[in-house]
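One protein chain is absent from this view; the other protein chains keep their places.
We just call them A and B in the order they show up, numbering each chain from 1.
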Amino acid sequence: MLGFAIRRILMLVPVFLAVSVIIFLMIHLLPGDPIDNLLKIGAGPEQRAALTAKYGLDRPLYEQYALWLGNVLQGDFGTAIVQRRPVASLIGQALPYSLALGGLALVMSTVLGVTVGVIAASAKGSWLDQGLMGGVLFGSMLPNFWIGLLLILIFSVSLGWTPVSGARGWESLILPVVTIGLGGTALVARVTRVAMIDAQSRDFVMLLHAKGVHPVVIQLRHVLRHALIPVVTILALRIGWILGGAVTVEVVFARPGLGSLLIKSLNQHDYPVVQASLLILAMAVLLGTLLGDLLQAAMDPRIRDGLK
Amino acid sequence: MTAAAPRPGLLPAVLRSAPVLAFTSWKGAIAGSFLLLLILGALLAPWLTPYEYDVQNLPGAFQPPSLAHPMGTDEFGRDLLTRILYGARTSLSVSGVAIAISLFCGMVLGASAGYLGGRFDRAVMVVVDLTWAFPEILVALMLVAIIGPGTTGTLVAICVAYLAQFTRLTRAQVMSLKSETFVEAARGMGASGTAILFRHLLPNCLGPVLVAGMLATGDAIILEATLGFFGLGAQPPTPSWGGMMSSGSGLLFKGPWIILFPGLCIALTVVAINLFGDALLHKLDIRERVRSA
Partner (left out) sequence: MLLEVKDLSLSIGILRLLDRVSFAVDRGQVLGLVGESGSGKSLTALALTGLVRRIGGVVTGGVILFDGQDLAGLPEPALRRLRGKRIAFITQNPMSALDALKTIGDQVDQVARLHLGLSRRAARARTVEILTRLRIPDAAQVARAYPHQLSGGMKQRVVIAMALAADAELIIADEPTTALDVTVQAQIVMILADLVRQRQIGLILITHDMGVVAQICDLVCVLYAGRVAESGPVETLFAAPRHPYSAALIGCIPREGMAPGALKGIPGGVPSAAAYGDACCRFAERCPRADALCRRTRPPERIEGGMTVACHHPLPLLSAAPEVAR
């Protein structure tokens, strides 16, 4: 297991480097002199010189990259142009909000999605199955910022149950989490249902019945375990989408977080912040994939032994 | 000549009749009619409505839906239905054009990678897998950051965001067709590589890839709207669905219909595209080929 984990982590290094190169180059692809994009508004020539020295902007590109990456790895993302604060502190402030939102949405998607999927698969072909899956399909096609706005209209504006926006108290988390979670639930429910139906028809299930095991036990202890493996695969691949959802939803609900920070900085052309938030989001995607791989290996002994 | 003869023309006959076939299922018919009406509405917008999309009428702001304004008016007193029709022009054309370009590039890349194999294939796939791991919205945001907000930025962003998907799909199709009998037969008869690629392989994977493109257009409309919602899409006064919702999101108490209707339009359009695409998949019997990739 440890060897497997180390192999997987090592495989991520080149991907991380590739992503960091793209994000690093972003500043050079922008129209105009990179230094103008990095410099605080109203900066004097000495500040310009200081920044040029810090980022090695007078040196070749690859040296600049090494310098930048070195800073980033030490947690130095530079200084925000508009907010005039270290980018790292801005990110540090925003990150917990996004993590809470994304984490809760992930939990909701998994728990609710697996439940719906198991129920649908157990009642395969019935009106219950068709109804659940129809709802799930419809739900997965709707844009999630619109779902968010609808939820606000219903629960905050009309009913007044939840705060419209902001991040004060746990109540303010409900609607954003539900907004992201609905799409995730739909996805997980669909994958779970298909995987359950596939696992139900395998030979080992018949032997379990022949052993006299109760059908509910078979479904929950054996079939579901098999079905959860593809679910974990898809969830790991889609962790980015849930984060992407968080970006949108933070803006819709005017919540602080990485997503709203990114969008605000984009609109304000605050490129150091944009670079840092993109890099953090990308890292979260990569870590999600890694977590999924490790979870899969923990669940399936064949993967641990490198057979699959 | 073998029985599995190559088809004349680039577009196989089944494909030409497929859109008509999709109308034979009731889901396909409803979805298809909705889409046709929407496109007609967008095209004929100047003749369909007496209002202008960009003329402000502040005394008439925040009117709820009425006979004169079926969807109400916005914060500047502009007729919402009019703006939605004009917005459809922006949203549909940006998403459609972006997907078309992306589809074309993806097909060329994917087909050459799949057909040529070797180092070129590996290089393409590394890049494709890299972008594949990231959600479209992040890829798009990164590109908009570079190009800058606006229609062009959105177009390029959507284009690149979906390139990986089309490349993968085309490559998978070409790889599976490469060893089919009719391709071997054509090669045996001395057809050149490009001839095989363009006359035999591409036409045969056109069906799945085009339908995948259609389905992706639905996602692209959401992506375009999301960028618009962030204020990074088409810039005012050009109306776009996402942009309209963006300005409406601060006005939930004063005029909930300002975000309700554009959102509803997006939702209906996306659902219609998916249903129609699904009907197409079903009629062409290629669900497995598209969905599994």
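Worth pointing out:
Methods note: a contact is a pair of C-beta atoms (placed from the backbone, for glycine too) under 8 Å apart; a residue touches a chain by one contact, two chains touch by 3 or more.
Because the structure is a prediction, the values reported are computed rather than measured.
For the chain that is not shown, the touched chains among those present are A, taking the whole complex. Although one chain is not drawn, the whole complex shows that of A:R7, A:R59, A:R85 or A:R202 it is A:R202 that touches it.
Of the candidate positions A:V15, A:V213 or A:L291, contact with the hidden chain is made by A:V213. Considering the complete assembly, chain A touches the hidden chain via residues 202-204, 206-214, 222, 225-226, 299-302, 305, 307.
Basically, only the chains that are shown with their structure count from here on.
Against chain A, the residues of chain B that register as touching in their complex are 130, 133-138, 141-142, 144-146, 148-149, 218, 222, 225-226, 229-232, 245, 249, 252-253, 256, 259-260, 263, 266-267, 270-271, 274. Here chain A touches chain B in the complex through residues 15, 18-19, 22-23, 26, 29-31, 138, 141-143, 145-146, 149-150, 152-153, 156-157, 164, 237, 240-241, 243-244, 247-248, 251-252, 262-263, 266-267, 271, 274, 278, 281-282, 285-286, 289, going by the rule given at the top.
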